[in-house]
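This view holds just a subset of the chains, kept in their places.
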Amino acid sequence: MSEMKSENVITCRIPLRWGDMDAYGHVNNVEVVRILEEARVHTFGAPAGTGMPGSTPPVPLFSTVPDGDQTLVVEHRVRYAAPLEYRNVPVIVEVWVSSLKAATLELNYRVRDGVTEQECLKASTVLAFVSGETGRVRRVSPEQRALIEPLVGSSVFGPGAP
Amino acid sequence: MSEMKSENVITCRIPLRWGDMDAYGHVNNVEVVRILEEARVHTFGAPAGTGMPGSTPPVPLFSTVPDGDQTLVVEHRVRYAAPLEYRNVPVIVEVWVSSLKAATLELNYRVRDGVTEQECLKASTVLAFVSGETGRVRRVSPEQRALIEPLVGSSVFGPGAP
C-alpha cells in the first residue's frame, strides 16, 4: 500500500492496468471511476464483510460498518481537465472529505498523472451507510465521525475552487 | 438494437452482465457508468474510427466526427435513488440532451429497472469533440446541431426536476 497522510489529505498511488485503456488509447472514463473506488479502498479499507484480511488502511473507516450494512454511493461527480494517459506508473490520487452530515459524507479527489503530476481530473462522491436488511440510511456514528473529522477540508467543486 | 424515439427522448434497453455485480450483490456503481457509455453508443453509434460496421443508431451523431477526432467526456454526474439490481432483463435508459453550446453538449439519462420500471438513478454527461492532433475542442458543426436539436429537453438536475 502506498498512502501518505498530510494535514487533511490522504495521497494514494493507484496502479493503472493496461486494460484500463479504451479504443481511443486513453484511460477510459469508466475506469477512472474504478480508480476513485480504489482510492476509497486504499484510504478507508475494504468494506466490512467483503474480501479477506490484508493490510490496515490509513483511516479504517469501512471496518466500522456493522455486519450486514453496506457503504453505498449516493452521488458521483467527475470533471476532466485533461485525458488521463496510461503509464506503468501509478496515478496520484488525493482524497479528503468536503462535507460530513448526519447520515452522509462527501469525498473529494484530485487525480494526477504519475510522472508529470499534471492534474487530469477532480471528482466527488457522496457516501451513505445503509442497513442491508431495511435499505434505510444509518446515522454516522461518533466512532466514524472521529475518524472522518481530521480529513475535512474545502470542496473541490465549491466557489473559488481552482 | 432496441431503442425507441419518442418526442425528444431516446429509450434504450441495455443488457446487464452478471459480472456487473460486485461483492455487495448489486450492479457496481462503476459498471453503471459503463451502462451510460453503452446508452450513448446505442443512441449515437460507435465513435468514428473505432470498431467495425454494424447497425445504424437512431441518431448517427458520432459518425459525423472527422477521422482522428475524438468524442471525450468532460464531466459526469450520477445520483442514485435506489441500488440497481442485476437481472437477466435489460435496464431501461432514457437519453436526451439538456444543453447544446458552441463546443459541448450535455446528455441526461434516467435508468430504470427492466422489470419494475423503478427509477434507480439519473445522470448527466458533458461531451466535447476534440482534435486528436492538437487536443483542442471543435465547435459543434451545423450537421451535428441538426442531429442534436430534436433531442433537446429540460435538465434532469435542474431546479424543479423530479
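Going in written order, the chains are labelled A and B, and every chain counts its residues from 1.
The rule is simple: a residue touches a chain if its C-beta (ideal position, glycine included) is under 8 Å from a C-beta of that chain, and two chains touch if they have at least 3 such contacts.
What you are looking at is a predicted structure, and each value in this text was computed from that prediction instead of being measured.
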With 2 copies placed, total copies in this complex: 4
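Here is the rule we use: only the chains that are shown with their structure count from here on.
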Centroid spacing, where centroids are CA-atom means, of subunit A and subunit B in whole angstrom: 24
Interface residues, subunit A side, partner subunit B - complex: 23-24, 29-31, 33-34, 37, 47, 50-51, 70, 72-80, 82-83, 135
